[in-house]
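Incomplete set of chains, arranged as in the complex.
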Amino acid sequence: MKKLINSPETVLDEALAGIAAAHPELRVDAKNKVITRADGTIRAGGVALISGGGSGHEPLHGGFVGPGMLTAACPGEVFTSPVPDQMLAAAQAVDSGAGVLFIVKNYTGDVLNFQMAAELAAEEGIMVKTVVVDDDVAVQDSTWTAGRRGTGATVFVEKIVGALAEQGADLAAVAEMGRRVNACSRSFAVALTACTAPAAGKPGFDLPEDEMEVGVGIHGEPGRRRDKLRPAREIVATALEAILADQPLAAGDETIVMVNGLGATPLLELYVVFNEVATALTGQNVVIARSLVGNYVTSLDMAGVSITVCKADADMLALWDAPVNTPALRWGT
Amino acid sequence: MDIDLARSWVQAIAAAVDQHKDYLTQLDSAIGDADHGINMHRGFSAVTTAVANMEADIVGAVLVKAGTTLISSVGGASGPLYGSAFRAIGKALDAPTADPQQFAAALAAGLQSVQKLGAAAPGDKTMIDAYAPAVAAFQLQVDSGGDFAAAAGAAADAAKEGMRATTPLQARKGRSSYLGARSVGHQDPGATSTALIFRALAETVAR
């Protein structure tokens, strides 16, 4: 295993110390493993947004804490959902009285731990609502599975809902917008290599030089199927087919598109992929109104790409454009 | 079962998890995210510390503490599930000792709490597939007059058989369900740790 670490046991603590040192605009509670904004929390009476999940997906979620996006993030161990105590500590730290929204990626572990945290927070008199993100169309039939995974759309939910919360919307409205953004977002990912979790010490699976895993999630698990490695154009076609089969888009529809690297894919290649996505969508007269190309929801050192398409309405686009000031996403004033 | 035995049980689980940590992770690597051994190890290490010097006057106190500690330290799917199980078992044992019949009922309460939380049914390729037969076997032994050791031994055997039987199943809950048909042919990590938990019970009681 080749990693720039000191030991698997200390990765998370040391990375959190690094985040604290690198970002004076964030406050890192090392004991409770909670990342908040250093400048207090949110404006008086504002709804707080708390997300979290296993580590190894950076910049998600800590990199999205800041004005216009998350109020707090709870990083779990690598690829392991955080424990309820973390979300409770976060809620207690940031609740202004207007309540907190939990943004949860749909994995059994995340859902259960956030659910327990919500119960604990309620006992402390904190209003909690939860949005579960489940955008990954590689997981199809939820009667046969734990339901679709939450992946790239998490960034869209956090950004758009963050802007709405910043505008002073109440908890119900903020939660409702979260559900709307999730409902109109779809993702699909392929991996060219497995990733290596520090504590596991070796790659999650073996993949021959000429093959790829199709329909992977963000935890190093194998995908739905294995296929011969194909040109970017065909990979994009496969991904868009799955996305559009689940959420058809019509000519004139406006979208926010993210082409996201899983960790070890050069930005040069992500732009090649984005070019294919743009060519395909604009070929159907679908409008890419906004886009992100880069590493936003990673899977440690996995080579591969995820494509997320959100069919955005005017509200969402306006909220997308609203100022955001976090380590990983920053625009506007 | 008394307080010391309860403590010995969770310590025996911790020892077993420590020993089989890499194996559990390896199983989870095939159809999950390669952390089950690490999760269980983190959790039961914390449990060992938590119950080491705790004062308790009922059996359940130790087990509730174990469950609460698992919830606070494991994360993942297995943390809340095992955590609730131990909390439920512990809550059902509110006396200084428990007889086999009472313990059978407590195990059943634990199972119920896992199923309530995780909504998995037998055959979904989860810890339930080891847990449910273990509870049934324990109850059967008790009902036919078996003592604690016999019941725990039967439970451990049933859990192991249930664990083995997960291999041909297609997962329908948890992370391995994402693999669809590709989950077939692999033993479920959670069912495996459940088998360890019941084996630890049998060995503790037999000592």
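Letters A and B mark the chains in the order given here, with residues in each chain numbered from 1 onward.
Here, contacts are C-beta pairs under 8 Å (C-beta built on N, C-alpha and C of every residue); 3 or more make two chains touch, one makes a residue touch a chain.
Note that the structure is predicted; figures quoted are calculated from it, not measured.
Each chain type appears once in the displayed model; counted over the entire complex in the file, the copy numbers are A x2, B x2.
Operating definition for what follows: only the chains that are shown with their structure count from here on.
Distance between subunit A and subunit B, defined via averaged C-alpha coordinates, is recorded as 32 Å. Taken together, the subunit A residues at the contact with subunit B in this complex read 54, 76-85, 107-109, 112-113, 115-116, 138-139, 144-146, 149, 197, 199-200, 202, 204-205, 217, 219-222, 224-225. Residues 25, 29, 31-35, 38-39, 42, 71-81, 117-118, 170, 172-180, 182 of subunit B are the ones that touch subunit A when the two sit in their complex.
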